[in-house]
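Yeah, one chain of the complex is gone here, protein chain that is, but the others are all in their spots.
In order of appearance the chains are A, B and C, and numbering begins at 1 in each one.
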Amino acid sequence: MKALLQAFDQSDWQEMTVMIGGDRLHVSRLGSSDGPPPPSAPQPAGAVPPPAPEAAPPPSAPAASAPPVSAASAGSNGAIEIPPGTQITAPSVGLFWRAPSPGAPPFVEVGSPVAAGETVAIVEVMKLMSHVTAPVSGTVSAVLAENGQAVEFGQVLVVVDAEA
Amino acid sequence: MKALLQAFDQSDWQEMTVMIGGDRLHVSRLGSSDGPPPPSAPQPAGAVPPPAPEAAPPPSAPAASAPPVSAASAGSNGAIEIPPGTQITAPSVGLFWRAPSPGAPPFVEVGSPVAAGETVAIVEVMKLMSHVTAPVSGTVSAVLAENGQAVEFGQVLVVVDAEA
Amino acid sequence: MLRRVLIANRGEIAVRIARACHAEGLEAVLAVSDADRGSLGAQLADRAICIGPAPATESYLDIDRLLAAATVTGCDALHPGYGFVSERPELPEACAEAGVTFVGPSAAAMRRSGDKATARAAARALGIPIGDGSDLLASAREAREVADQLGYPVLLKAAAGGGGRGMRRVQGPGEMPAVFTAAAAEAQQAFGDGRLFMERFVTSARHVEVQVLADGQGKVIHLGHRDCTLQRRYQKLVEEAPADGLAPGIGDDVLDAATRLIGSMDYQGAATCEFLVDAERATSAFLEINARLQVEHPVSEMVTGVDVVREQLRIAGGAPLSVTQADVAPAGHAIEARINAESPSRGFMPAPGTLERWVQPSGPGVRVDTACFPGWTITPYYDSLLAKVIVHARDRLEALERLRGALGDLHVAGVPTTAGFVMDVLAHPDVRSGRVHTRWLEETFVPSWSPRVAA
Partner (left out) sequence: MLRRVLIANRGEIAVRIARACHAEGLEAVLAVSDADRGSLGAQLADRAICIGPAPATESYLDIDRLLAAATVTGCDALHPGYGFVSERPELPEACAEAGVTFVGPSAAAMRRSGDKATARAAARALGIPIGDGSDLLASAREAREVADQLGYPVLLKAAAGGGGRGMRRVQGPGEMPAVFTAAAAEAQQAFGDGRLFMERFVTSARHVEVQVLADGQGKVIHLGHRDCTLQRRYQKLVEEAPADGLAPGIGDDVLDAATRLIGSMDYQGAATCEFLVDAERATSAFLEINARLQVEHPVSEMVTGVDVVREQLRIAGGAPLSVTQADVAPAGHAIEARINAESPSRGFMPAPGTLERWVQPSGPGVRVDTACFPGWTITPYYDSLLAKVIVHARDRLEALERLRGALGDLHVAGVPTTAGFVMDVLAHPDVRSGRVHTRWLEETFVPSWSPRVAA
């Protein structure tokens, strides 16, 4: 990850456009990054200001530091308790982002109402941004990964209490 | 087994005495053997007439022919159905004998009453004769090995319906 | 120096690479699909990370996911194994972009060596015989002109690929247009590249190849030759080292050709140069380069004592090779048999299932490379390789005998295997005497073979 972000930092890209399914994502950035390496988070359509690292909620667990290898074969959410409800899982290995860009508010918080098809998070696979959408309408009852965290395919990211 | 019986046949022994626990078994034989090699069955105390091969019940499965190696890991009684009751098992690998000597009537038949401690069969381990005794009084409901058959440790030989 | 390696593969080779990483003091992270979370490789690696669902297109064939797995787990290197994306130049490119060391050649060297037409041209430039044939063919008409000169039958081959896809035999000029079109279409579908070239068809051909290691700093050595003549539908079944019974000079010729060719390519890592040996004419012809680890690398390891995967890791980490050419003195004879979960009596149909029983052979001169264990399930998503049973003995006949014994001690329940078929192959007089060619299995052995009852 460090290497990836270094490569990203060291590139002279000012804009990046990514196609996902029918969605077109476009990122533009200005100026240099600072602090913990910024996630290369996308922004729908149009140029945005440079990402402010501290804006990415929550600020813990910087994604750029190589996570220590753990003996645990991850695959699931490990010791985290998953509340009942409709589970939304990661469609791929990648980085988990709660917001469309580091400066932006998160897609959802616990308690947020969501509509079926609405984006609840992004999983980034080598600069390719996958929107993770709610399969049902309801209320978010848990967000189980931290912003910028590495996630595996199948890992539960968000739980939604479906409407009755 | 063939080799053992050959060695036995070829020996010039006329008598054999074996001590088992407190029991003393003594076998004496006269004349040459004929037909299927005679089991070297013992006889308590005293000389007896030469064994008549056909007297050993049942006459099937001559013990002297090397049994074909079977892929089945024996250990149990294989496909034989074991009726309910008190199971009397083989105390060792060896040959199963139903009678004290080939000419003699079997210790027990299905339906025979037996008293606790009574001999129901013999397992022969290299000429050493182990008496197999009933642990309970009752009626013999099954005899699960054939005369002269090779048996394994733990194999069920005889089943006794214990008295109420 | 490397520190942590992402293994972008599965099955026995993932296990093999994880162990080589540990032997080199490196951490091993295994990228697994959803179907492989409980695999032996996942158990042995320091960490496993699930990259996608079971289908390979969404997991082991997805370069982005593989690189994401490498970067989010802090890996500084990636080992591609064999198969899957191991021969796609986009992989070393993506690694370079992400700052991850690729365990293998550069994308440029992979392109140079992997493209058959380019590699043939390079060989010809070095004076290495490439066999009668053509450069790239522009059309069926050009193909027919070349074939008329070479003499029929000829073989059309895909420039981009291997494994028999895009490869067709042409018996006479009349069928050239149709076969050319079909072969080009097949190559296009398989490799995204429909270019074809032609070779004279050799009636009695042996497949001989040379294992090469190049440190990327100018040092190129070989680990002797292998014979992989026993093939079924271009899939190798039994591989040996060394290639016994070659005509005088042929063995040295291919060793020399392989090291010179790889040495000319600014290549780094392990490579295999394949040759076709014409047994009747006692000639060898360069065929192609495999720019990766090969399934059959263990036979070279057995006779030379060199650990090919560890050398790959050393090279990638910038260390020199641990051996010189002078150290390499192949001793004895090694044979590998690939055992698949297939039903030989049903046309070698792959047969997935759960291993109710898995007891593998062991003993002097016996090695088993496998990811199987009792209870593991062979899924239908990937190839059907269960294990490579490898033996080493003092000479070829002893090795054949040892391999048959070892296969007899392989006890599998839950899936059918090709072990009995391979045992019968090994017992055949033609195999024992070495009188086989690359089509012998299909044309001679298989038609006459029937499974023994109650094997």
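Note that in this section a residue touches a chain if its C-beta (ideal position, glycine included) is under 8 Å from a C-beta of that chain, and two chains touch if they have at least 3 such contacts.
Given the structure is predicted, the values throughout are model-derived calculations rather than measurements.
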item	value
Partners of the unshown chain among those that are drawn	B, C
Which of C:Arg346, C:Arg394 or C:Arg452 contacts the chain that the document leaves out	C:Arg394
Options B:Ile88, B:Val120 or B:Ala150, residue touching the unrepresented chain	B:Ala150
Of C:Met1, C:Leu126 or C:Ala331, the one touching the omitted chain in the full complex	C:Ala331
Missing-partner contacts on subunit C, residue numbers	15-16, 19-20, 22-23, 40, 43-44, 298, 301-302, 305-307, 327, 331-332, 357, 359, 361-370, 373-375, 392-394, 401-402, 405, 408-409, 411
Subunit B, residues in touch with the chain not shown (by the definition above)	1-4, 6-7, 63, 65-75, 91-95, 124-126, 128, 150, 152-155
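Just so we're on the same page, only the chains that are shown with their structure count from here on.
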item	value
In subunit A, residues with contacts to at least two other chains	none
Of all residues in subunit C, the ones touching two or more other chains	none
